[in-house]
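Some notes on the structure that comes next.
All protein chains but one are shown at their positions in the complex.
First chain written, first letter: the chains are A and B, and each begins at residue 1.
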Amino acid sequence: MNGATLWAGNLDSVRRRIAYLALIAICAAPFFLANAFYVHLAVLICLNVAIVGGLALICRTGQLPLGHGAFIGLGAYAAVTATMRAHWPFWLGAVGGTLFAALLAALLGWVILRLRGVYFVLVTFAFAELVRLVMLDWPSLTGGANGIAGIPPAALFGFEFDTKVRFYALALVLAVTVIVFLHVFFTTPTGHAVDAVAENPALAEASGLSVHRIQLLAFSIGSGIAGLGGALYAHYVGFVSPESFNTALSVAMIVMLVIGGRQSVWGPVIGALVLTPLPELFRGAVQTQHVFYGAALILILRFLPGGLASLLARRSVDRASY
Amino acid sequence: MDLTTLVGQSVVNGLVVGLLYLLMAVGFTLVFGVMRVVNFAHSEFYMLGAFVAYYCVTQLDLPFLSSVAITFVLALAFGWMVEWLILKPFRHDELNGMIATIGLAMILQNLALMAFGPDPLSMPSVVQGVVHLGFTVVPASRLYVVAFSIAVLALLYVFLRYTRTGRALRAVVQDVEIAAAQGICAQLIYPLGFGIGVGLAAVAGALMAPLFSVSPFIGAGPLLKAFIVVILGGLGSIPGAALASLLLGISESLAGTFLSTGAADILVFAFLIVMLVVRPSGLLARPEQ
Partner (left out) sequence: METLLQVDGVSKIFGGLAALSNVEFSVGRGEIVGLIGPNGAGKTTAFNVISGTHPPTAGRVRFKGVDVTGGPPSRVVRLGLARTFQATSIYPAVSVEENLYRGALAAIDTGLLNQLLNGVRTRQAVVRARDNVENVIETMGLAQFRHTLAGGLSYGYQKRLGVAVALATKPELLLLDEPAAGLNPEESAEFGRLLRALRSRMNLTLLLVEHHMALVMDLCERIVVLVQGEKIAEGSPEQIREDPLVIEAYLGAPEYAHA
């Protein structure tokens, strides 16, 4: 048995079409729901899909960033500062937040990605803590521990996304864009290079691929996407504080990615879908929820390292088409 | 309070904190050296150690020294079990092992929250009074901690240097394949290494419990500092960690006394980044060849 797909022929395309139709139905449902809370969940799921998608890009190069939450926060604070102090339009603030996060990631990554992978984890962890402390310690810019409230809703060309349903449309567009981007990215030559770097970095380097450059690219783009998610989040919830973006958030993103699946573009989708609503199931029993997360993480790593997404596609990691 | 007393107290506080960081960092480096895993649950063993000491002293009325010893033994046993039951599949799998310890940390911290609640508990001091040390005045309890920490580290040094098991541990850290070829039973060394490593963290927690408060959240700070120490000192270098932790503790303490804590943290991090650019293999290691 070689690496060819086990799902061959017409059955596959019928199944595929049904799956995509179901997906479209799920995505459209919040527009028709009466219960605002479910729409709110849908918004959060979409934002998480995008942010975890950014994380997935970084992890596909073989690195594990433990400061993703900080880049969400950096994007959020930068965007909010732009829209509230400099009175930029929302879209420009969001772009600013994205670029700010990406730039900081590029600077940090340039220094630490030359080192062993272990150092990357430790330094991103320390960096996230530093960001949180700076946010706490700079009230004139960030509002300190009180954070920033009264953030205006997102708006494009005068149209305000001030209801949950309206914002859901925006969040959905973001989530779909990120997933499509990931899919296309991994079909490009650079995408193939990313997989090469993750599987055998020494060989990749010896084949002319600059491991450092590729990991830096992924880290910058992935962190930029996190920043964009943060910018949107801020203009949805209307409030940000340093504690919104602490290590617990970074860990939650990692949990979503690992359980969803690190090797598939559907991983972030499944992870966000499954884990975002969970706090509702565990309502009131936050600690039990987290014990469950920890146990699920270990079990997935042990028995299903490709995450839940690997149950979907029973084909090997083989790129026959390029 | 005059300047010399202030500086003197800062330095002693820094020394205390530095020794705490060192205990954490040594245990952390040991676990990494043996299993090639970054142990994110290290902080939770620190926290559990503090709780065990707390209960021994306040509920069981045991003397402090015995409590610390019991803490170490319990942590060693618990760590052994955890490694054997949970972490075994991830030995030498750097990436997934790291994520598994994140899961473990979540489990341990939240179980502690469920068992003990979030409120901080305070433990009575080990010893009362102050000591006059040259031109400065220091609480005796802090000197106690310094003495105990040094004793623990000395014991560890003797163990690693002069006992068969200790040398076996060091051999595995150096090169696991050669160690196996020499007949060292890796199946025993892994849980032992992990157990001793987290045992050290628990001892640090126990020693610090009378000085700071005891709650399920106390592990986060020391973990971060252990990371910084290990980066500065070079992963795997114990003398490097020693130098780095003392420097870090003292400079943090001084900066915290004379500047704001925020500024101190920023300075530390900036120094870290500079070190990584200039000397990535650590303070004492030779430059990468």
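Basically, a contact is a pair of C-beta atoms (placed from the backbone, for glycine too) under 8 Å apart; a residue touches a chain by one contact, two chains touch by 3 or more.
All values reported here derive from a predicted model rather than from experimental measurement.
Among A:Ala193, A:Leu216, A:Val255 or A:Ala272, which one is in touch with the chain left out?
In the complete complex, the chain left out is touched by residue A:Ala193.
Would you indicate which residue among A:Val118, A:Met135, A:Ile148 or A:Leu209 is in contact with the undisplayed chain?
Candidates A:Val118, A:Met135, A:Ile148 or A:Leu209; residue touching the omitted chain: A:Leu209.
Pick out which of A:Leu66, A:Leu217 or A:Met256 touches the chain that's been left out of the picture.
A:Leu217
Counting contacts across the full complex, list the positions on chain A that touch the omitted chain.
The list for chain A reads 2-4, 181, 184-185, 188-190, 192-193, 195-196, 199-200, 202-212, 217, 316-320, 322.
Following the convention adopted for this analysis, only the chains that are shown with their structure count from here on.
Need the CA-centroid distance for the pair chain A / chain B, whole Å please.
Each chain's C-alpha centroid was found; their separation is 33 Å.
Help me check something: in the complex, which residues belonging to chain A touch chain B?
62, 64, 111-112, 114-119, 121-123, 125-127, 129-130, 133-134, 136-138, 247, 251, 254-255, 258, 286-288, 290-291, 293-298, 301-302, 305
Write out the stretch or stretches of chain B touching chain A in their complex.
Residues 32, 38, 86, 89-90, 94-96, 98-100, 102-107, 109-111, 113-114, 220, 224, 227-228, 230-231, 235, 260-263, 265-266, 269, 272-273, 276-277, 280 of chain B touch chain A in their complex.
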